[in-house]
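Handing you this structure, nothing more for now.
Note that this complex is displayed minus one protein chain, with the remaining chains in position.
Per-chain residue numbering starts at 1, and chain names A, B and C are given in the order in which the chains are listed.
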Amino acid sequence: MAILEIRHVSKFFGGLAANSDVSFEVEEGSIVGLIGPNGAGKTTLFNCITGYYAPSKGDVVFRGLRMNGLQPDKVCRLGMVRTWQKVRPLTNLSVLENVMVGALCRTNSLFEARRMAQEQLRVVRLDQKGALLAGALPIGERKKLEVARALATRPKLLLLDEVMGGLNPAESEELIQLILEIRKKGITQMVIEHDMKAIMRMSQNIVVLNSGEKLAEGAPEEIVSNPRVIEAYLGAEV
Amino acid sequence: MRAKSSLIIALVLTLPSFVFAANAKVKIGFVNSITGPEAPIGESLTNGVTLAIEDLKKQGIDVDLIKEDDTGKPEKSMAAFEKLATSDHVGGVVGPYPSKCAAALAKLAEKYHVPIIIPVASKDDITRQGLQWTFRLSATTNDYATILLDMATAFGKPKTIAIINENTDFGTSGAKSAKEYAAKKHLTVVAEEAYAPGSPDYRSTLASIKGKNPDLVFMVSYVADAILLMRQSREIGLTPKAFLGAGAGFATEAFAKEQDISNNVFSSTQWTQDVKWPGTKEFAARYKAQFGKEASYHASTAYESMVIMGQTLAKAKDNPARAKDLLDKGSWNGIMGVVKFADYAGYTNQNNHQMLVEQIQNGQRVTVYPPAYVSGKKAVYPFPGWTK
Amino acid sequence: MPSPSFIRRKWITSAGGKRVIPLLLLASGVALLALIPLSVQSTYALHIMILTFVSIIMGSAWNILGGYTGQYSVGHAAYFGVGAYTTMILLQFRHIAPWYGMWAGVGATIVTALIIGSICFRLRGPYFVLASIAVAEIFRVTALNLKDLTNGAEGILVTELPPLKFGDTVITDFTTKVPFFYTGLITALFVIFVTRGVQHSKLGYYFQAIREDQDAAHSLGINPALYKNIALVISAVFTSVAGSLYAVYVGFIDPGTVFSLDVSVQIVTIAIIGGIGTILGPVIGAIVLVTLSEALRSNALTNALIHAGLVNADSRVGVFLKENLSHAHILIYGILVVIVILFMPQGLLGFARRIVTRKRKG
Partner (left out) sequence: MSIFVQSLISGILIGGVYALIGIGLTIIFGVMRVINFAHGDLLMLGMYATYFLFTQFHIDPFVSIVITMPLMFLYGAFLQRFFINRVLDALPQNQILLTIGLGLIMSNTVMLAFTSDYKILSTRYSSSSVSLHGISISLPLLVSFAITTVITIALYWFLLKTDTGQAIRATAQDREAARLMGINVKRMSIIAFGLGSALAATAGALISPTYYIFPQVGSSFTLKAFVITVLGGMGSVIGATLGGILIGVAESIGGVYFGSGWKEVVVFVLFLLVLLFRPSGLLGKSRT
């Protein structure tokens, strides 16, 4: 069953199309990889899905609900949450408090939120750093904090925007394991990533964007052998 | 030498009719705008008080003067008064200049039973609340307007008047009085403009007034805007039968010095340098010698207030309550003419001061009204037009 | 960078038993404050304390919006003025006692705040700052020109203050400063209490999340517009109460004293000098600034020097100090503000805390 349906979504800025007529579905419980060269419109699509932009055309349907024009906070409450390509920790709050802010979306009790936050910090293995200021964390841990904070909102669908960008191989590997672990909990994920190997390992389905359009979609092995993808993306990039 | 002899004259003239103990010591608070937006006028008050302290000393009264800055804000003036009354234990207070501060202090004077003489804050209401410990030397805002209209209707037969005032307490209430009194004098108000002070351009307003061709142009402004308004009136070619300035900016040396634009402008004032009140000329000369500029009515009212407070406290042996009684009953005759704090027409302890009108004639400020106070030169009416 | 929420964590993590001590300290401090009017004879001191309370209320109120929520309004004079004017208009022209009028002021302020919020919160950063200034200026000029309602530039002078009665017993007739002292004290304590409550609730977390990163907060299920408006209303209401208190206490208001940019700047200064985003910052800021500006205004330094015999009052130095320091107090104030901003960017509280932590470490 599809948890998210993207139906003919287009987004124009002035005359420029950042996304045009993109359609695909995300199966519940799966990991979908979203790839494409820089400027292909991946982040724009995330923004359209999570309510930061209203799509110029087309619909975003989440669990049977049409989401167009819903504000990000509503989207989050409905169970869809995103992380940011450029991490956005709440720098003057502690690590624990950052995650508590996410948890407070589901509870009004600080006590309960603290409990939920600690649980998520354990998941991303930051439970020892809860009292530190978020601004004091190194980049690898900031990325994990970002994931923990998103998880604390108890999402059904988690959208990860380049969580592995800027990390060393060991840290990336840790995040891959984390993403796979999250899948086991039944949380669907959509992942923007540049690291092809990682994407291939994690995803059940891959969507390729190029110049705002959907270039290809399929299982990892199909994508690797798709000549259009190789030409447009792999050929140019790698 | 001349200064010295004038000092002696001043001394003799200001000598009151009573004898006091030699070298009486009194403690007086002086709340004034040393900083803040009212500071330019505050400076005149400070200078007037400085001269008063000198003169009191010559009369054998040592004043322990405690100066307090009100920065032009009522809550600061209150702090100053609280300090003076409860920590310095002054016998009396002189000041402050801004009406809003004076209004706040009038209430405190009543509460602490410390007499206060307000030299020149002009808001009518201050002495209309039945307060017993507040004494005001100067005439009130209302009088700035009435004396000018009295004069204009005595000199000619004006039919119409335009009123321009800055949008401040003094400006608005001055304009209001002018409007009310104009109705009594059968003058038609053809334009009313309340402007926000500080704008560099009043030309459009003046041009629209010119279009209505009023006989009288009545203005209430402080010195800077007074000069600006007249400069731009000249540019626009506004030529009524008379320009009437309600005190403040129009009755200053700075304005008079701008001969191009100030010539033949009338201004109501509390005091002039050539009025025949005892000691006036000497005071004016001394002021000029000491401070390098002409005395304004702000300075003279501050001077006289301080002299009265000093003498009264000396006589009352620095006792505030006794001083209050003496102020109630006393009468003085100095550079502000006869001063008596009386209850009349809804006022309490208000000196029924005679306002004057001066006209600027080639840079000189000449008293031209009321006739009893004219000292030679005659008024130029109507306005002869702008010199090229 | 030390966190504004440093103190809070200490509160949270300290064990339940340890909390009793600060609570006891607090209670005895409040009791001591409450006894002041009975023991302190100097009404001058009371006056300064009342002004300090008003400043604490203003600074803490701003802190909720500026310090916690990160919306740096430089237009709080609007709420201060609406409170002051509503109370004074009702008192002077409708003869409604200020303890009722104040609530009308609060009501008017809530409406005002929601309107202003709907306009200004669409903007961020410097644009928000400038819009808030503009709105306050519109209020000032409107108060100046709506003569029938506000008496324009002439302002409103209170001529009579009805006594506060309970049944037929007169509780106070407001002839002394004592009722103002207690009103100020209670409101100041209340606003501190509310700040503490906000900080220890979901609201506080949401406010701070918006301050730190509005977009990130939005993605975590926080509706920024809603929570900004909540912060604004809380902030505006207390500012309005401060305005009412000030107006009735001074007994006179005009557009220039309650609606001017000076008032807004003063409010911001209190919070920033003390340290924003903390419960005690604005309190410290208010105490320091009010005492300091009064000390400078009354030339306390010169008097102290003369009193201590270091400077002769009639000597050249003494006269110079007497004549010039009284002129220079705003200059000194300006210099102090610059020094604090340059060297203690976290405010006095943040600075003090940094020194404490440094000492502990080293």
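The working rule: contacts are C-beta pairs under 8 Å (C-beta built on N, C-alpha and C of every residue); 3 or more make two chains touch, one makes a residue touch a chain.
No experiment lies behind these values; they were computed from the predicted model shown.
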item: Which displayed chains the hidden chain touches across the whole complex; value: B, C
item: From C:Ile64, C:Ala78, C:Ala131 or C:Leu185, residue that would touch the chain that is not displayed; value: C:Ala131
item: Sole contact to the chain not displayed, among C:Arg122, C:Lys165 or C:His307; value: C:Arg122
item: Hidden-chain contact residue, picked from the options C:Leu33, C:Leu114 or C:Val141; value: C:Val141
item: Touching the absent chain when the full complex is considered, from B:Ile66, B:Ala178, B:Val223 or B:Leu356; value: B:Val223
item: Residues in chain B touching the chain absent from view; value: 35, 37, 39-40, 42-43, 167, 193-196, 198-205, 207-208, 211, 223-224, 227-228, 230-232, 234-237, 254, 257-258, 260-261
item: Sites on chain C contacted by the missing partner chain, in the whole complex; value: 66, 72, 74, 119, 122-127, 129-131, 133-135, 137-138, 141-142, 144-145, 261, 265, 268-269, 272, 276, 324, 327-328, 330-331, 333-335, 337-338, 341-342, 345
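Rule of thumb we're sticking to: only the chains that are shown with their structure count from here on.
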item: Arrangement of touching chains [line / ring / star / complete / other]; value: line
item: Most central chain, Cα average position; value: C
item: Taking each chain's C-alpha mean as its centre, the one farthest from chain B; value: A
item: Whole-Å gap separating chain B and chain C, where each centre is the average of the chain's CA atoms; value: 37
item: Whole-Å separation of chain centres (CA-atom averages), chain A against chain B; value: 75
item: Chain A - residues contacting chain C, complex; value: 50, 52, 71-73, 76-77, 81-82, 84, 88-94, 97, 100-102, 104-105, 108, 110, 113, 131, 133, 135, 149-150, 153
item: List of chain B residues in touch with chain C within their complex; value: 34-36, 67-69, 71, 73-76, 78-80, 82-83, 85-87, 100, 103-104, 107, 111-112, 123, 125, 129, 167-169, 171-173, 194, 196
item: Residues of chain C defined as touching chain A within the complex; value: 1, 3-5, 9, 13, 200-202, 205-206, 208-209, 211-213, 215-224, 277
